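Note that this complex is displayed minus one protein chain, with the remaining chains in position.
Our next item is chain A:
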Amino acid sequence: MVQRISLAHGEGGELTHQLIQNVFIKSFGHPEHAQLDSAIVTCPTQTIAVSTDSYVVKPIFFPGGNIGKLAITGTVNDLAVSGAIPQVITAAFIIEEGFQLNELKKVVESMAAEAEIAKVKIIAGDTKVVEKGSVDRLFINTTGIGEIRQEHRINPGAIQKGDCVIVSGTVGDHGIAILSARHEHGLFTDVESDCASLNHLIQELLEEIDGIRIMRDPTRGGLATTLVELCEDFHFTVELDEVSIPVRRDVQGACDILGFDPLFLANEGKVVMIVDSKNAHKVLAKMKGNVLGENATIIGHIASSDEQTGKLLLKTAMGTSRRLHRLAGMLLPRIC
């Protein structure tokens, strides 16, 4: 018989205790924290970074990962691109009544495995079970705390004309993988999600190379939306070279059919950086030495800084330049 989560698992009684012991502590370890109402941690530095995110991905299992792995990589990466070294993570689960216990175990185990890879400890958690229909199967929230080392401070203020824009690999993989997984019947491709923790790669770069001005993980809204936000927030204009942007062939193929632009599709294991042009090739070489950055490419440059309103421009293969805006809520055709 399939074991399912019932409302009783969330009532705080014996069933809850069993769930915590058999599923969470078994996977995450650190039983010492479970004895108190809070997890007590010691911070090696005065300055810390905190990041929180909720994960509601649908479907919860997809090629290349699941909601649990994503809940770790997502928060780890948010900390890492802020220049922090992720240390600890908390996790809260909202589970729909009737969710299969073994699926929950699978999710939790992959969280533990990913935490192991990223070298972060999962130190506190919470579980709620809600009535059928209140959530779609399983939602997870994670909060991460990272350590900021003075010497690793990124420096957006130094951004200047000529700086390079580097992306650590192909764009759009996660977006297409999720779409394909969601609609198995018309299976678009067998692309896997790129979801991965980038903290080690980023940390190495920060330790060894100067001139990294700023970085972001281009998740929701894709590379384009992320860069538009940077351009506007820091008042510079980026010119991207369309042909140089790495896109997997199958992702491009799927995009061609769907009418999507890979620049606007989510990534979960990519970082985009603005780097002093003098150090760009060092960064590139270092990235390429890591399996997570093997397709790293310089995709553009800062065309001007000190703009009233920064812009993201795309030099197209046709030789025209197109201004890119944030991902629009809908993709309505403009051609009359």
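Points worth noting:
In this text, a residue touches a chain if its C-beta (ideal position, glycine included) is under 8 Å from a C-beta of that chain, and two chains touch if they have at least 3 such contacts; residues count from 1.
Throughout what follows, contacts and distances are computed from a predicted model.
In the listed set "Putative tricarboxylic transport membrane protein", "Citrate lyase alpha chain", "Carbamoyltransferase" or "DNA-binding transcriptional regulator YhcF, GntR family", the entry agreeing with the UniProt name of the missing subunit chain is "Carbamoyltransferase". In the complete complex, the hidden chain is touched by one of A:I94, A:L179 or A:V275, namely A:L179.
The missing chain, though absent from the display, is touched by one residue of A:Q3, A:N155 or A:T316; that residue is A:T316. By the touch rule set out above, chain A reaches the unshown chain at residues 179, 182-183, 185-186, 188, 254, 256-260, 313, 316, 318-323, 325, 328, 330-336.
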